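Encoded as structure tokens, the structure appears first; notes follow it.
Moving on to chain A:
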Amino acid sequence: MAGIDTHFLSWIVFLPLLFAFAGLLIPAKGTAGQTAMRLWTLLGSLITFGVSVSLYINYRPEGADFQFTETVPWISTLGASYALGVDGISLWLILLTTFLMPLAILGSFSAIENRVKEYYFLLLALETAMLGAFVSLDIFLFYVFWEAMLIPMYLLIGIWGGKERIYAAMKFFLYTLVGSLLMLVAIFYLAHQHKLQMGAYSTNILDLYKLQLEGGTFWSAQSILFLAFALAFAIKVPLFPLHTWLPDAHVQAPTAGSVILAAVLLKMGGYGFMRIGFPIFPESVAYFQLTFMILGTIAIVYGAWVAMVQPDIKKLVAYSSVSHMGYVIIGLFSLNEIGVTGSYYQMLNHGISTGALFLLVGVIYERRHTRDISAFGGISKVMPMFAIVFMIITLSSVALPGTNGFVGEFLILLGAWKVNPGLTAVATTGVIFGAVYMLWMFQRVMFGPVTNPENQKLKDLSLREWTVLAPLVAAVFVMGIYPNLFFEKLEPSIQRFIMKSTTNRTAPPQSLFSDNSK
Partner candidate 1 sequence: MDISPFFFYLFAGLAIACSTMVILKKNPVTSAFSLVLVFFAFAGIYALLDAHLIAALQVFVYTGAIMVLFVFVIMLLNADVPSFDLGRSHFLMRVSAGFSALVLLGIFVWAFKESSFHSIGGEFTLEKIEAAGGNTQVISELMFSEYILPFELTSILLLAAIVGAVAIAKRKLVGGRV
Partner candidate 2 sequence: MHQIEPWVVLSFCSIIFFIGFTGVLIRRNILVILMSIELMLNAVNLTFVTFSKQLNHLGGQMSVFFIITVAAAESAVGLGLVIAMFRTLRSVDTDEIQILRE
Partner candidate 3 sequence: MEPLKTIRPELLTMSEEQIRVLMPYFVVFGGAIVAMLGSVLKKLSPKWPVFIITLATLFAGVWVSIGLIPEGPVTLFNGMMAADSFSNFFNTVFLLAAALSVMVSFRYLDREGLQLPEYNVLILFSVLGMMLLASALDFIVLFIALELMSLAVYVLVGFRRADRRSNEAAMKYFILGSAASAVLLYGTALLYGCTGTTAIKGVVHLAQAEPAAVTPVFVLGVAMVVFGFLFKVAAAPFHMWMPDVYEGAPVPVTGFMTTGLKAAAFAAFFRVFINLGLAQGATEVVQRHFHDIFWVCAVLTMVIGNFVALTQTNLKRMLAYSSIAHTGYLLVGFVTGTRSELGFAAGTMYVVAYAIMNLGAFAVLTLLSGKDDSGLNLHDLSGLSRRHPILAFALSVFLLSMAGIPPTAGFAAKYLLFSSAVQAGEISLVVIAVLCSAVSVYYYLRVLVYMYMHEPIGSPQTLRVSIWAGVAVAAMVVLTLQVGLIPERMVNIAKKAVIGM
């Protein structure tokens, strides 16, 4: 294929879209057509995954900052270019996306029966947008992908969602959009600043890293700009108190939608902070460090508490996401290597475990058409294999050592402790409440006698469902037991990230940081 070496990333990004368009040609009438459509989409996503694995193989952590770069001028008037590149930080998120996509697709084989063609088209289009955002090295391009992501997701929720789907879809869209529009203004300003300082417009992220912006006070340019970006990212994360779109969107979205939303879309926020928010505005990051750590801590506890009393499984998982992503925030803002690595890892973990949780909820939802916790009870008895997988994922979610969740949370808290022990102590209570709400939910759904006669005859996991869940279960343990597999490709990038995010800081780091500022 033409230019596969020079345009490797472009191929990865647009491969799903190619498949999506080709899929439009499949006559999706009737059962056979629908099956063909499903398989075609699955094939597309699998091939994308395959290609992205070769990205993993060829990525050299000791090599250049960004690899596989491509740059094509785009709108030279404003310095926007089509610039792609991968470093350790984007690498794993790309892999997470391509890894989860086939599972989400396979997971919705039987759930989606109407408008099959559109559904899979949108899923693949969504994949392209997500991948695009992860590989963009131009803030304009990033924004384009960032926004382009909204539409397929919006339609996925709105068309194939639950009862309140339209409200949820609208809320999702508008919430995210309002945040990102202010980011857009900030992007304009940055490009303009680049012109003033360097003599030419540029929205290339690497160029923007070199900007000198006045910072250190609340009303300084840097702070305001940072807040504009942070708003967009915080909504996406979602950070308390901007999280209320998430429960609705999650609950209403179809299974695959929830999976992708939780697993990848939320990561955009964290990724945005890492790629744009921190390195461009180092002083503001320092300035707002405490604020965001407090918010993150609140998110952890608040999310856990509110999750505890949710009557709907998906809503519970949604609030648990709020809680888990709160860890990501405090880890990132702890600004030392341990915390940041932990945060990053936590993002991957959350993708795996929450994705799996949604798939599992999808499994019983398909059988029972309800997600009400009180409608269940004693499912373990009827679906023992399901119970086993559910248990494993639950444990991953409560961060049991040996599963992926522990590594992330432990590193985050360890990192954050150095910055602010008091807050970290509060955040650590999340460990307790996390166990409370997850296990309570598990107990109510899986344990006890089978009281509802409708639950008597539920079928256990099918082969297809096993195929979907097995890789996730495997990932839970691999990530929990051998995280170095991930860290080794990540480390140089994280170190560079921290260096960039702390260089301009006015105050020297406290002594406790000393081992990270190398």
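The candidates were selected such that all candidates are chains of the complex that A comes from, given by their letters.
Here is the rule we go by: a contact is a pair of C-beta atoms (placed from the backbone, for glycine too) under 8 Å apart; a residue touches a chain by one contact, two chains touch by 3 or more; residues count from 1.
Since the model is a prediction, treat every value here as computed from it, not as a measurement.
Considering only this complex, which of 1, 2 or 3 touches chain A?
Here chain A touches candidate 3.
Where on chain A does candidate 3 make contact in their complex?
My answer: residues 74-78, 118, 140, 143-145, 147-148, 150-151, 154-155, 158-159, 165-166, 169-170, 173-174, 177-178, 181-182, 184-185, 187-189, 191-192, 195, 201.
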